[in-house]
Every structure is written in structure tokens, then in C-alpha cells.
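Yeah, one chain of the complex is gone here, protein chain that is, but the others are all in their spots.
In this document, chain identifiers A, B and C correspond to the written order of the chains, with residue numbering beginning at 1 in each.
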Amino acid sequence: MIITFKYDTPKQEIENLSKELVNQGFGINYLPGEKLNIMGIVGDTSKVDIKRIKAIDWVKDVTRIQAPYKLANRMFHQEDTIVDVSGIKIGGNKIVVIAGPCSVEGQEILDEIAVDVAKSGAVMLRGGAYKPRSSPYAFQGMQTKGIECLTNSSIKTGLPIVSELMSIDKIDEFVKYVDVIQIGARNMQNFDLLKVVGKTKKPILLKRGLANTIEEWIMSAEYIMAEGNPNVILCERGIRTFEKYTRNTLDLTVIPIIKERTHLPIIIDPSHATGDYKYVEAVSLAAIAAGADGLMIEVHNNPECAFSDGDQSLKPERFDTLMTKARAIANVVGREI
Amino acid sequence: MIITFKYDTPKQEIENLSKELVNQGFGINYLPGEKLNIMGIVGDTSKVDIKRIKAIDWVKDVTRIQAPYKLANRMFHQEDTIVDVSGIKIGGNKIVVIAGPCSVEGQEILDEIAVDVAKSGAVMLRGGAYKPRSSPYAFQGMQTKGIECLTNSSIKTGLPIVSELMSIDKIDEFVKYVDVIQIGARNMQNFDLLKVVGKTKKPILLKRGLANTIEEWIMSAEYIMAEGNPNVILCERGIRTFEKYTRNTLDLTVIPIIKERTHLPIIIDPSHATGDYKYVEAVSLAAIAAGADGLMIEVHNNPECAFSDGDQSLKPERFDTLMTKARAIANVVGREI
Amino acid sequence: MIITFKYDTPKQEIENLSKELVNQGFGINYLPGEKLNIMGIVGDTSKVDIKRIKAIDWVKDVTRIQAPYKLANRMFHQEDTIVDVSGIKIGGNKIVVIAGPCSVEGQEILDEIAVDVAKSGAVMLRGGAYKPRSSPYAFQGMQTKGIECLTNSSIKTGLPIVSELMSIDKIDEFVKYVDVIQIGARNMQNFDLLKVVGKTKKPILLKRGLANTIEEWIMSAEYIMAEGNPNVILCERGIRTFEKYTRNTLDLTVIPIIKERTHLPIIIDPSHATGDYKYVEAVSLAAIAAGADGLMIEVHNNPECAFSDGDQSLKPERFDTLMTKARAIANVVGREI
Partner (left out) sequence: MIITFKYDTPKQEIENLSKELVNQGFGINYLPGEKLNIMGIVGDTSKVDIKRIKAIDWVKDVTRIQAPYKLANRMFHQEDTIVDVSGIKIGGNKIVVIAGPCSVEGQEILDEIAVDVAKSGAVMLRGGAYKPRSSPYAFQGMQTKGIECLTNSSIKTGLPIVSELMSIDKIDEFVKYVDVIQIGARNMQNFDLLKVVGKTKKPILLKRGLANTIEEWIMSAEYIMAEGNPNVILCERGIRTFEKYTRNTLDLTVIPIIKERTHLPIIIDPSHATGDYKYVEAVSLAAIAAGADGLMIEVHNNPECAFSDGDQSLKPERFDTLMTKARAIANVVGREI
């Protein structure tokens, strides 16, 4: 960590802070300049509160050199983390495709979709039982009934299920019935929720927040890991920008960045990222070419009647075409689907 | 609501949708064009799911004309809402200033700050007992102890208290002890939390999310109101942009927009918006000149030792100067502090 | 185009506007609603000034249904445009790779790089002779000397050259010596520059602006085409967002969108998009998988000594590896490099 002092800072002020930091166990190296004075702090600075130091009148700026995350940091954990979901490995050589409707809408329709996506090669079933909707007047999900439908479909098809947990009071239900607990974009910094899922051993699919930096996203993974749960899967789903032709702007550069900085698996959700089924195939192939460990895709056999996000759902035939192409790309980059 | 169809849409398709909408009670007006065909939907379209219609292959675009909020909409509720907090009116002629430390750190220090800010003219005390921190290693707040400190300070000074609720399992504590329940920026779309506070009659201070549009923010107010609680105070605290010299970008234009579109009071948090105590005074005065109903400002008597956000806290003397100037501006725009 | 009037708009006002528009040759369809009144305008509305209509007191909103571009619009020009650069076709089945240093720094070094990239499969040479730099103290390019070096390298290797034109007074030099004239991101809305290159018949590589929407980008292509030059190649190079781990956020979804809405070729610049050579390969492969017509990549044989953008330049060996992988992906998506 680097502290920059104003050039007219009294020596006494610098010495005071220096002593305080040495007492906390840090090494100090002081570097007076022409117009500014610089102090380097050596040691594990991940727990130092930058804002407290910035509040000192003589301090001009504070710069963190080390990343503020440790458990998720590849620097301290070289091998890739592979998350095991009932025998399916996420983060290994095989690319994992999760598919299903945005919302669970009923048993029959869910079963049909599950059978369809499994036939095309999906290995997990997604479906929202509790739905975060920006309008209180929109369909809020089938809730417990929806979890039951997912469980039934899972039994019939053998596909493990992924569903979003929105509130801490449903944690027991999710631990019991859901294979991968999803934390949605809007809850990426719902820290109480992160702590609660961190106390389980369940695989957690952590979506990137609408307007969160990669660093904040990794810090939210760190929250889960700090509670004792190492089974975190990161999921990019697009960020909010000024562009209006797409629902969000998909940031695929996160793939090599996450691989470089962390040891966690990273998957891509092209449906929420683009918000339009017509663009889903192109960016899905792109994600695999860029090294993604998986995809999570919305599929619906009758999108016009979907209770939510119908405009971004693929029909099963289109999903099947996508899978064929995805498989070919995966082979070229030395992986399988 | 306007639906645009591709120009080669079969008549039958358009008639089908038309019939369906008429059956739902809407009026329809069809408008064939040269290259596009347009259908206007007349009636209360706030509950129509746009995405479902967009999923129809022949549909090119759907545009909502009416705002999707009703209870918060000034169109249906002309008079200003005035929220009463133990006799203090928010949204009336008097501008309300809320001040206090970012985090509650102990009884003594809180009492001192409370006395100081009250002396300068603050009429409510803010303080975080539960703290949303991006790092799991940062101070997470004094929690229940913090709420106790706030209650004690409130008794001593007579100032009602504002504190942030982060999780639904603390709702009883907040209803019992806290005068204004704050929903933080990161929880603006934590819909379960919104529903829970909507079921109380407590005044709710709803912060705008980091990257949420004004419309989404009003929709979150609508969530609270739809549960039966009309006591919503909106609070702008800056949005996330590419700019790096400030913590967030304060959007003061929201003041006339909120006044035009809704009947709810709007206050400004200059501390989180700028992230730097040096800029707090300038933007506080600006907020009052633009018509804000209040300010929420971080004050600490020893910012260098603050447990959080020390860099954006004012010392009591600076706060006092600010209040003197703010009072003068308020008078010029026909209001009082 | 749809005009929404306030519900209490006097009939006379609506009739006046209606008449004016009919006189201008538009068809009108009026649709009174409960709370709002809607008017649909039928005809070629691309030249109607929305803001002028919005200025009418009774008008609540105006929505454009038709895209504001015509020459670039696929609706009016179904076949793909293929731009010919000295026999190299951009926009056809073959994917075109352009490579070279950020800045031209001298003849010898440029020749070396040109030979290297040609060996690996690049078919055009890029290099900046005039450099847009945010600091007046940074290297501003070799200018005319740089263009000479490019021309010499082109003669030796047979590679056509791409270079950025920053100012209208250099147009003759560029028309004479440069094969593809690049309009940089910062000049995407330098309309005088667009008009000047529109008056030539040269292929124009039009970069997307830092913070420009896809629609504005297409409108800038329209500027060039409206002057008579149909040879426009679009180039995405990342947009500005809040994310700080990358120089820009690369928006690959533009590829299917540009293909859907326009008939112009689209290439990707992964070097400026990511700002870090370590991420260039991953996103280059992604771009090809998503359907890009080409790549423009910075290559330098000694990035540590590059006069500009050394951190995002690939060494020739890394570029060679990238090309091998890119070729494999291209084959899978039915194309060649």
C-alpha cells in the first residue's frame, strides 16, 4: 500500500502514522519527493481501512497495490478449483451447459423443456421459483411449488437443478432441494445472504452485479469463502452501460481476467446479457472460444407464453443448433461439452 | 403501449393478438404503415408483460407510453406526500437535515456527535449499526449494540434516528427502535426486504441503487407502497459512472424529475455521492437550491479514527459552517431549515 | 413515429400539428386514450426533428419506430457489403487480419514487424503516423515520415496499409498513400472529418466512439455514405464503463447486431478493447466465433520500447500462436483466414 502525503506535511505527522503502522506489524519505507512524500506499507494490507487513512488531512491519496482478496486469489492457490455438483465437475476440461426456462411455470411444461435440453446436451436444469422483478405487479414466481416442480423434473431426467435464492429465510428449503444455489445480480452485494450461503457447503453460482466491478465481484466470492464454503462458481451476465440496443453489455474479457486472478470457475449467461434470443448463439460461441467453463441459457418451448423474459428465451430447436456449434468450438479449444 | 410489427406480418397474427388483448379488456387501435405496422393498446397497461409480447416472432418492438408505476405517480395523486417522523415533517416547507457518523462506534462518541449536530440544526441522527461492506474483513457494524447506542442518544437529544436495515430477520428490532428505516443502495432491488418494510407503517428512506435508473427507483418505492406503506422518502446518493475523481456521480437533476413524476419527498446524501468531505458543502448547497426536501450528511468528530468512510465525514465545525450557508440558501428559495 | 400528448391537450392543438404533418406528406392516425392521447405518423420519418416536436408544451413524449439510418440499413439493402482493398475482400467469407505496431517508430522496425505479421497470416499492415494522445507531452507520431515508412513497408511486403486520419488538412496525403483510412474512436463524431472521407472512394475503417451507442455509430457510417462513399468498415474497440481492470469493455454483441441491422462489414480491435496483451488472444478467438469479419491487432517486436501502447502489443510469436488458433475457430464457423 502506498500513502502519498502533501509536500508540506509536518514530519511529526508522518512519524506518528509510521509508528502506528509499525505497531500493527507492518514494514514502512518512506520516500520524500519534491512535491509529494510517499510512504510504502509492506505486509498483509488486506485488512487496512483505506478510507480511515484518507481522512487524515495531510494525506493526498492512498493506493492499494495488493488485491484485497485472499481466498479467491490465484496468487495463494495456484490450481483451478473444480466444483462438484452431484458428480458433474464445473471448472475442469468439460464445459458445462445449464439450460431451462427463466421461471418455473408448471410441472408439465418444465418436464418437457428438461427433456428437450437434456437431449441436446445440457447437464443441469435451471428455473426460477422465486423471481426478482422490478415491478411489484409482475409475476413473482411459483415459489415453493416451483421448487417442487424442479425437484420432480430432476428426478425424471437426472439433471441437477440450479435456482435463485432471494432471501435468507428460504435457505433450508434450498439446501434441501436445490443442487446449485444461485445468487442473482441484484443480490451480489446482499452481504447477509452471502454469509448465509457461505455457511453451507452447497455449490453457489454467484452472478456479477449489474454495475459491479470485477474486484467487487471477487470480493463477494470472498465473503462466501470466508464463511467456509469454497464451492463458488462465478457467472457473468452483462453489465449496465449507456447502450440501448441490448439489455446489458456482455463483458467477455472477464474470462481471461478471472482465470488470471482467481482459481474459480467462470460461466456465462448469454440470455440475460443480451436480452434477445437472436444474439444468444453468437455470444455463446464467443464465450466458449474465450475459455468459459460453462454456459447458462434460457430455453422455453413457447416463449410467447413465458411468464418472464420470453424475448430472450431460445426455442428447443435453436438451442439444439447452438449446442452442435458449441461442441465444435469446444473441441477446437481442446475441451468437450 | 405501442406494438410495432414487421411489415410482412400475416394479418392473422395481428388479429390473434388483437383479440387476446381485447379479451383482457384493452382497447386496440391498429395503424398499418409502409414498412412497419403499429398497434396501440389503450387502458391500464402497467400489468402487461412487455417481454412476453416481444417474444412473438413478428413483433419488432414494444414501447410503453404510460409509466409503469401508479401509487407513486403524481398523475394519480397531485398533492405532495409529507412523511411524519415523530412530528418532524419531511416533504413540507421545512428542509430536514439528518446528520451523524457513518457507523455507530460507541455510546460516548455517538452522544458527542449527536449533541454537536443538534446544536448546528440537524433534526435527526443517522448512524449505521449494520454495515454493508464490500470486504468481509472490514468492520461489519456494532449491530444490536449499535441500535442500543442510537436509542440512548435519541433519548438524550430528542433526535429521532435513521439506520439501515440489511436483512429481513432484523425487522422487529428496527420497527421497535428505529424511527426511519433506511434501505441502502445495494438493497434497492432486494425485493423481499422491500416487501417486509412495506408491511410496516414506518417511514422508509429508500436510497437509489448504484446503477439504477430513476424509473427502477420509483418502482422500488412502488413495491413498498403496494404492500400498504405510503411513507416513502427517496434519497439520491450518486450513481456509478466512469469518473474516478469522485466515489460516485451525484445526479441532482433527479430533484425536479422526482417532483414532477411522483409526490414523494426527495433528500440528498452528499457524503456518499462525493466520497470526499471537501466537496460536501458545495453539493449540499446545490441540492437545496435545486429544491431538495432534505440532506443526510456524515459527521464525525474524529474522522481519522472513524471505523468506516472517514474520508467523507465532516468535522462538527465544518458541518456548522455548512448549516449556516444552507439556511441562507433555503431562505432564498422560500424554505426554512 | 409516435407522439404522445398530455390527456388534457386541446383538440385544436392536435389538429394543428396533424395538419402540418399531413402537409409534409405524412399519414396520420390518431388514437385517444384514457390518460394519454397518441398520434402515429406514417411515412419516412428519418428527417423529422424529434426535439422540435418535443418542444411543444402539450407533447409528453415522442418515440421513433423506424431506425434513423437508411443507406446503412439492411432493411433497404439485403446483401452484405464487401469492401475491396487492393483485391482483399472485407465482409466476405474470408476473415481479414490486420496487424502492426500502434505507432510507426522507424523504417527498420516497421519492416521487421510487417514481415513477421505477414508470415503469420496478416493481410494488411496497421500503424499510426498521426497519434491522438491524451497528453500534449506524449509522442504525437512521426506524421508524414510515418506515412512514408508505411508506404515503403507496403511495397516490400505487398501488404496494404491502414492508418488513422486525424485532421481534414491531411486528406490528400491519405488518399494518395493510405489504402484504408481509419477514423479513430475520438473522431467518430467529428462530422467534418466524416464528410471529407465520404467525398473520397477510399475504404474507411470507422471505429466506434468511446461512449457512443450502436445507433450513433451507424449514423456516423451514414454520414460517410450520404456523401457518396459506400466503402465503410465498422470496427468495435471497446466502450467506456465503470470497470477498471480493463482499458475498455469490449462489446462483442455488436457483431450479430450490426449484421442484423446493417449490411456493412464489422471487425474487432482486441488490443484497444482490453488494453492488455494477456487478454488479446481470448477475445480475438471469441470475436471470430461470434462472426466478426476481421481483427485488427497491435503487434510489436519489442513492446517495452514501443513509443505508445506497449502494454497492449503482442510479440510476434504470441501473434503467431493466436493466428493458428484463430484459423481453427474460423474453420469451425465455416470461414477462412
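As a convention for this text, contacts are C-beta pairs under 8 Å (C-beta built on N, C-alpha and C of every residue); 3 or more make two chains touch, one makes a residue touch a chain.
The model shown is predicted, which means the values in this text are computed figures rather than measured ones.
Chemist: Which candidate, C:68, C:92 or C:106, sits in contact with the chain we can't see?
Modeler: C:68
Chemist: I'm checking contacts with the chain that's been left out. Which of C:166, C:181, C:206 or C:268 qualifies?
Modeler: Missing-chain contact among the listed residues: C:166.
Chemist: Among B:287, B:323 or B:337, single out the residue that touches the unshown chain.
Modeler: In the complete complex, the chain left out is touched by residue B:287.
Chemist: Contact with the hidden chain only, please: which subunit A residues?
Modeler: 2, 4, 27, 29, 31, 33-36, 38, 40, 42-44, 61, 63, 65-66, 75, 211, 240-242, 244
Chemist: Kindly note down the residues of subunit B that lie in touch with the hidden chain.
Modeler: Residues of subunit B in touch with the missing chain: 211, 213-215, 239, 241-246, 249-253, 255-257, 260, 273-274, 278-279, 281-283, 285-291, 325, 328-329, 331-333.
Chemist: Against the chain that's been left off, what residues of subunit C make contact? List them.
Modeler: 46-47, 49, 51-52, 54-56, 68, 132-140, 166-169, 186-187, 189-193, 210-212, 216, 219-220, 222-223, 226-227, 240, 277, 303-313
Convention: only the chains that are shown with their structure count from here on.
Chemist: Compute per-chain Cα centres, compare each with the mean of all protein Cα atoms, and return the closest chain.
Modeler: Central by C-alpha mean position: chain A.
Chemist: Tell me, please, which chain's centre (mean of its C-alpha atoms) is farthest from the centre of subunit C?
Modeler: Result for max centroid distance from subunit C is chain B.
Chemist: Among all residues of subunit A, which ones touch two or more of the remaining chains?
Modeler: 211
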